[in-house]
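Of the protein chains in this complex, all but one are displayed in their positions.
Chain IDs A, B and C follow the sequence of writing; residue 1 opens each chain.
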Amino acid sequence: MKRAIRPEEAAEMIPEGAFLLIGGFMGVGTPHRLIDAIVARGVGGLTLVNNDTCRPGQGVGKLIDAGLVDKAIVSHIGLNPVTQKKMIAGEMQVELVPQGTLVERIRAGGVGLGGVLTPTGVGTLVEEGKQVLDIDGRKFLLEKPIRGDFALLDARQADYVGNLEYSLTAHNFNPIMALAADTVIAEPHHIMPVGVISPDAVKTPGVLVDYLLERAH
Amino acid sequence: MKRAIRPEEAAEMIPEGAFLLIGGFMGVGTPHRLIDAIVARGVGGLTLVNNDTCRPGQGVGKLIDAGLVDKAIVSHIGLNPVTQKKMIAGEMQVELVPQGTLVERIRAGGVGLGGVLTPTGVGTLVEEGKQVLDIDGRKFLLEKPIRGDFALLDARQADYVGNLEYSLTAHNFNPIMALAADTVIAEPHHIMPVGVISPDAVKTPGVLVDYLLERAH
Amino acid sequence: MDAKEIIARRVAQEVQPGMLVNLGIGLPSMVANFVPDDLHVFFQAENGVIGLGSRPPEGMEDRDLTDAGGGFVTAVPGAASIDSAMSFGLIRGGHLDMTVLGGLQVDEKGHLANWMVPGKMVPGMGGAMDLVAGAKRVVVAMVHTAKGNSKIVPECTLPLTAARRVSLIVTEMAVIEPTQAGLVLRERGPGVSVEDVQAATAARLIVQGDVPEMTLPA
Partner (left out) sequence: MDAKEIIARRVAQEVQPGMLVNLGIGLPSMVANFVPDDLHVFFQAENGVIGLGSRPPEGMEDRDLTDAGGGFVTAVPGAASIDSAMSFGLIRGGHLDMTVLGGLQVDEKGHLANWMVPGKMVPGMGGAMDLVAGAKRVVVAMVHTAKGNSKIVPECTLPLTAARRVSLIVTEMAVIEPTQAGLVLRERGPGVSVEDVQAATAARLIVQGDVPEMTLPA
């Protein structure tokens, strides 16, 4: 059984300089109450892994606004001028990763693989500094696994075992990030009694989840 | 929309020497009517990828019994003495692959990765003839992707778009194999009208599926 | 008809029945408006749905159902939710029949640049690098010139999106097919001559015989 905790309790677990995987794509499928609690606590030096940095004042964009993020590992920052400004001013590091490579690097970290061999990025700036393998006449980049100290997830529904279901385009990185962090905290919209979610509907088995956020009041 | 075809029609598409990925684990989650139709047609020289070779007279074991399989790429043959006998007699080749490596090799073939970097098998016979990469001080085997001419899948339920749902331990290799073959034929227990399966319940998007087997009468 | 509508209508003609198609945000997303329903095409939004539908009626938006640009959408009957690993597995694995992307530059080798302008604008590649590396067919949909400058150039000066040659370039002035030999002019835009196209294009175009004008049925 997993305890359902308050957002502030969750935020207090996260130390300065933590490496965070946060679910979401332009704020969809992002654990908003957790982010608000982290901003309220104000502990920074964070590394953020997300698809993007959302927009100023929205989703993970709030962490950027508050100056809590030292480094972002993301695929896109085009809709967040604050990120662009901080990057150019040298206040924040940004590692841009092709979206499909990003999710596979997290998966590799989560399922114990040594890296990802992908054709994406061959012959581009993304190739720089990376090992290129020739496998049966085709070139692939060796991309390294990513793991976090914490994965912060949004889920449609959970049970108290920690099993998670996701909704429509709010899946995105959440099910993969659930595999790849030392501590996994999920923010479900609903929490159901154990036994009422069909085993076939579960997308993240509860054994991967450490804490559930209590429901919003 | 996908046409629902008869098992014999499906079997007729499969030429001599075809490379088949067939779902199932000891016969659970295996497309039994498709296998019966292939046995009835009797066209051989097949390469079979499955978790195992089941038991004599059961599941993919029927293909072995009928002498239709030239090569099996599987993780386990311990419960099929016919496979063991044919292998020792040189009538059939068997490539034994660790189960987790097998499923990742199929996934790599299906999602366009150049291979799998796995710690499994390092320092064992499985390492023989393979490239070993040292990545940040740990050793990983480079295992090659697997793709088939056909994937033959068992599914609990489909719709006529080809979306598939699976049941309990009948998932096993089916959702992964759906990604990794030129032609994908699914044998669902039920076929539903389009629009009644929730998008969140779909585990294999219909775009991956070429044919559905009509329901058993 | 404005430039963008010409482009969207012409790209729509590239769509074949039953295809799985990914449309980039902005101009490429307009293509969906001109693809007939009876083609039974599935549109993928790489953020997680196959079977993207049109914008929902006012008040029926769902915060968990958006396209890759963050706009509210619906799902068609037979749609499937997918996570990002499956989404890019489909793209990289060759299961996506066609992608339509915007471009900053395309060159005579058919190379596309569309993810950054060094020192000026660094939006990031998002899914574009995977899409160009993995889709069966890559169509670049863009206006022919930017601030009077040709976007079709001898060699890209901006960082490339992929080393792969794109399949087709569609602008309001031309349909151009990159080939081993170079850029072949396949069609002229409405009311535009071959000379007009070449005059507006910095790259060398290969003209073979008569170049027809685009047909754009209403």
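The rule is simple: a contact is a pair of C-beta atoms (placed from the backbone, for glycine too) under 8 Å apart; a residue touches a chain by one contact, two chains touch by 3 or more.
Given the structure is predicted, the values throughout are model-derived calculations rather than measurements.
The chain that is not displayed touches the following shown chains in the complete assembly: A, B.
Touch with the chain omitted from the figure is made, among B:K2, B:K62 or B:H76, by B:H76.
The chain omitted from view is touched by exactly one of B:A4, B:V39, B:L96 or B:I135, namely B:L96.
Residues of chain B that touch the chain left out of view are 25-29, 51-52, 74-79, 84, 87, 94, 96, 98-101, 103-104, 107, 118-126, 156, 166-176, 203. Across the interface with the omitted chain, chain A contributes residues 1, 107, 110-113, 159-161, 163, 179-180, 194-195, 199-200, 202, 205-208.
Criterion: only the chains that are shown with their structure count from here on.
Distance between chain centres (mean CA atoms), chain A to chain B: 32 Å.
We define each chain's centre as the mean of its Cα atoms; on that basis chain B and chain C are separated by 35 Å. Multi-chain contact residues, meaning those touching two or more other chains, occur in chain B at positions 112-113, 199-200. Counting partner chains per residue, chain C has residues 49, 75, 81-82, 85, 88-89, 91-92, 134 touching two or more of them.
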